[in-house]
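Please see the structure below; I have some questions.
Complex shown without one protein chain; remaining protein chains in place.
In order of appearance the chains are A and B, and numbering begins at 1 in each one.
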Amino acid sequence: MSHDKTMTLTLHVWRQKGPKEPGKFETYEAKEVSPDQSFLEMLDEVNEDLIKAGKDPIAFDHDCREGICGMCSQVINGAPHGGMERTTVCQLHMRMFKDGDTIYIEPWRARAFPIVKDLVVDRGALDKIIQAGGYTSAHTGGVADGNAILVPKEVADYAMDAAECIGCGACVAGCPNGSAMLFTSAKVSQLAVLPQGEAEAARRVCAMTEELKAQGFGNCTNHYECQASCPKGIDVKFIAKLNREYLKALCK
Amino acid sequence: MQLLTSSVGRKVLMAITGQLMVLFVIIHMLGNSSIFIPGGINAYAEHLHALPPLVWGFRLVMLVAVAIHILFGVQLSLENRAANAETYAVKNLKRATLGSQSMLYTGLLLLAFIGYHLLQFTIRVTPDIVAGVDAQGRFDVFAMVTNSFSHGIIAFVYIAAMVVLFLHLSHGIQSFFQTMGWNNNKTLPVIGKIGTVAAVVLLLGYASIPLFIVSGILKG
Partner (left out) sequence: MILDGKCPTGPIEKTWDKHRFDMKLVNPANKRKYKILVVGTGLAGGAAAASLGELGYNVEAFCYQDSPRRAHSIAAQGGINAAKNYPNDGDSIYRLFYDTIKGGDFRAREADVWRLAQVSNNIIDQCVAQGVPFARDYAGYLDNRSFGGAQVSRTFYARGQTGQQLLLGAYSALARQIKAGTVKMFPRTEMLDLVVVDGEAKGITVRDMVTGEIRTHVGDAVVLCTGGYVNVFYLSTNAMGCSVTAAWKAHRKGAFFANPCYTQIHPTCIPQHGDKQSKLTLMSESLRNDGRCWVPKNKGDKRAPGEVPEEERDYYLERKYPSFGNLAPRDIASRAAKEQCDDDRGVGPGGRGVYLDFAASIKRLGEDTIRERYGNLFEMYEKITDENAYKVPMRIYPAPHYSMGGLWVDYNCESNVPGLFVLGEANFSVHGANRLGASALMQGLADGYFVIPYTIANYLAKTAPGKVKADNPECKKSVEDVNNNLKKLMSINGKKTVSEFHRELGKIMWENVGMARSEQSCKEALKKIPEIREEFWKNVKVAGSGAEFNQQLENANRVADFLEFAELLTRDALYRNESCGGHFRVEHQMPDGEAKRDDEKFCHAAAWEFKGVNAEPELHIEPLKFENVHLAIRSYK
């Protein structure tokens, strides 16, 4: 319930005007922070002060603020999304900090995610990976009845576990290799186990992993940092599944 | 072709070649352990060299494996570095290990060590080598090894190299299963433990030899 105490925090925030400009940390003080506020609401307040002081507010991506759209993207003290299990930045609450804490806030860093401004990065490369094959080629209309092909619960659940990915890119940000393997594998696995996606499984896995490389993502070396960074707890078992699908595809 | 260029393909080749080397180091360790049986290691060496085609075939496979492993290891590592050029001001890694982060370095150290090791005990050109024959007229591997390892510095290099190997394999063995796709959320932690145990066994198995010799427990 409501805590009456408020906190004062020191923020070191990455500021960068544009993709090609040099960036650096600026220090701000966040005052009268309520523990019930969300992290983004805390930043909102810092921004209000900056605007009033005639300074450029901190740019950061956000939209739903419910942990589902995947827009918010900040590395807080070295941890994508702040490091609380299964939590996005927008769901992070200030009660996890203590009065007087120092917080470093940085953007996702990876070659495939150029910085747009401050904490905002361009994640278009993830869309490109999906465009390479992250779909079934079902035409609008003219498909079979939803119950025509049975999908046992276990399979549907497995697909759903993978499909929970919100495409935020934290896995890339957290990966020491800047690899998007967890993201890619989640989509590959979801569609590979469902009968509706099986027909294109081989083509899909090859095309998507090719695109992963073409977009400048690194290769997976099984650090498993991605899973630790993922706000949806997407499991690295899907990467093993991708590897399996890949080997199967090569044999074909 | 995709096997040689793609992200997953090259990883798979690395995993297979790495695993071949693991198999080799296991066999090699078992062979080496015969040093603890009087006369054992000399007999083992003699048997081994009695079959030159086998030895050379084996060496060829290992050479190719090492070459592929190094080539892709270095290539992939460089790509990964480029993909993640800027690092965070504050680091906060949760699951990566010392082993997983230092694969390229431990790998290159191992390469250097392999070179040294071959020059020393296979080609036998380093100054510490004593080449003689034993009572049965066989090449005296035992004397050569005990002599070399009685130099503290050489024993130390070997023990250090084995620690490096341990680091490499503490990540590498479990990584192999993941790369080959033989993994899921239930097997992952188990395989992780097995990998670590295997790496420890190899460390102890190998390091015991120079350790016992330099400490004077095993005497020439």
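Assume a contact is a pair of C-beta atoms (placed from the backbone, for glycine too) under 8 Å apart; a residue touches a chain by one contact, two chains touch by 3 or more.
All values reported here derive from a predicted model rather than from experimental measurement.
Trainee: Of the chains you can see, which ones touch the chain that is left out?
Mentor: A
Trainee: Any idea which of A:His12, A:His62, A:Arg109 or A:Arg244 touches the chain not displayed?
Mentor: Selected residue, touching the omitted chain: A:His62.
Trainee: In the full complex, which residues of chain A touch the absent chain?
Mentor: Within chain A, the residues touching the omitted chain are 1-2, 17-18, 34-38, 40-41, 44-45, 48, 50-52, 54-57, 59, 61-66, 68-71, 87, 91, 93, 95, 116-117, 120, 122-124, 126-127, 130-132, 134-141, 143-147, 149-153, 155-157, 159-160, 163-164, 166-167, 190-191, 194, 196-197.
Going forward, only the chains that are shown with their structure count from here on.
Trainee: Counting only Cα atoms for the centres, state how far chain A is from chain B in Å.
Mentor: About 38 Å, centre to centre.
Trainee: Considering only the defined contacts, which chain B positions touch chain A in the complex?
Mentor: 2-3, 6-12, 76, 79-97, 100-101, 103, 171, 174-175, 177-185, 188
Trainee: Under the stated contact criterion, what part of chain A meets chain B in this complex?
Mentor: Touching chain B: residues 12, 25, 75, 77-79, 83, 104, 106, 109-112, 175-179, 181, 206, 209-210, 212-213, 216-225, 227-229, 235-237, 239-247, 250 of chain A.
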